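Mind looking over this structure? Questions follow.
Here the complex is missing a single protein chain, while all its other protein chains stay put.
== chain A ==
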Amino acid sequence: MSQFVLMDVFQAFNEVPLYHVCLEVFLLLMVLWLIFHQSYNPNETGDLSKEELQALIDEWTPEELVSDVDQNHRALHPRVITSKAQKYISIDNNKCLNLATHNYLNFVGNEIIEKSAIDTIHKYGVGSCGPRGFYGTVDVHLDLENKLAEFMEMEEAVVYSYGFSTIASAIPAYAKRSDVIFVDEKVNFAIQKGLDASRSRLKFFKHNDTNDLESLLLEQAELDKKNPKKANVTRRFLIVEGIYMNTGEICPLPALIELRKKYKLRIFVDESVSFGTLGVTGRGVTEYFDVPKQDVDMIMCSMEWALGTIGGFCVGSSFIVEHQRLSGLGYCFSASLPPLLTVAASKALDIMTKDITIFSDLKDCCELMHSALETINGLKTKSHKHSPVKHLVLSDECVFTIPREEVLYEISNYCIQHGIAVIVPSYLEKVEKFTPTTSIRLTVNNKLSSEEIKQACTVLQEACNALMSH
């Protein structure tokens, strides 16, 4: 039997053309070579001897872990607050009118809020002991999310445990490496970190300049025409702030919405400063400009300014916000907001819903402060009259007795010594993408009387006069 098989094989071999046989033999040799040859590992340091390796290792000296710092830096000698950060604040035991911390609606020190926070400690303890996915979701969190969604007239809200991470986690949850983000130059640092984490292509447009933005969008449209396949998978985002923390200006929202519709962008607005301060009922920049809320894809906000607590939230349609419950890094991998701070935010929201006079009071104070600041000789204000955050810079015409970089710090020190707390905000120059100009940042709260505003401006004027050369 096997004889016949062998005969068949031999016959088959004879009938096959020669090149076929050669090819088969060649392939067989290739397979044998692949199995037996030594594989090449590019990482091996095989061509250096042991002594040479040791010498390289001994030679290498690292830099210092951190460089030396100037021991006189202000951050090493911070001002210590020895009271509650309410309308009046005690800085190094010096009582001052508080125009420095962000307490626009005076929720810090509000007795109702404090009592409910204390009651919450007696029910839930202080910490929540877990992230939202693992028994860290307390019923007060769900309560706050419902209230926020209702207040902002959106479908869903998601609450984070820290204001900075809200914004820095929300952006990379949607924008990835292949996407493009159009963003204003003067956005705050948290947004900048979110942009870095997303790794998208960034296009900065000049502060509040819609023409510049449009030219950038046109450029992008040109690119898209050349490569329509890529354009179909590139998401486009527009990120702005309601009121810019670094300049106090309000964004031109209606114009931005027009551009959004025309060029099919998704717009995220950071309303950390404008939430609770703009609009008749404090619902932010969408109410101020009377823009329908569905035109904005998502609103991100830090609760650490107007609401007087810690944390942040994002609010929008369920389609968009639900995604963050599994992709927001600061939401999934961090412990949830302590219940007492959640309840403080809840109660603050209740007050905001019931009593809308607080917003008109704030608006009046902002306008009064704005007109009073304009009368100061030596400083000029660049912020919007309705913004509770005012930036003061030196007037170009005036000459001072000390170098210009130091004038604002000296003014701030003088004011604190004379009972008005104003500060110069600190920035990390080496890390910011576009370092904001040095300024004095003044915050307005809704319980300021006109005498207090006048007094503040008087002290500021005195400070300027003391430093101006005549």
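As a convention for this text, a residue touches a chain if its C-beta (ideal position, glycine included) is under 8 Å from a C-beta of that chain, and two chains touch if they have at least 3 such contacts; residues count from 1.
By definition in this document, contacts and distances are computed from a predicted model.
Asks: Which name from "Sorting nexin 7", "serine C-palmitoyltransferase", "Telomere length regulation protein TEL2 homolog" or "Oligosaccharyl transferase alpha subunit" does UniProt give the chain that's left off?
Replies: The chain we cannot see is recorded in UniProt as "serine C-palmitoyltransferase".
Asks: Using the document's definition of touch, tell me which of A:Leu256, A:Val285, A:Leu349 or A:Ala421 contacts the absent chain.
Replies: Of these options, the touching residue for the absent chain is A:Ala421.
Asks: From the list A:Val16, A:Leu32 or A:Leu56, pick the residue that touches the absent chain.
Replies: A:Leu56
Asks: Which positions on chain A touch the chain that was left off?
Replies: Chain A touches the chain not shown through residues 43, 45, 48, 53, 56-57, 60-63, 65-69, 71, 73-76, 78-86, 89, 91, 100-103, 108-109, 113-114, 117-118, 121-130, 132-139, 141-142, 155, 161-165, 168, 174, 188-190, 193, 196-197, 231-236, 264, 266, 294, 302, 304-305, 308-310, 317-320, 322-323, 325-326, 329-330, 332-335, 337-338, 340-341, 344, 421, 423, 425-428, 431.
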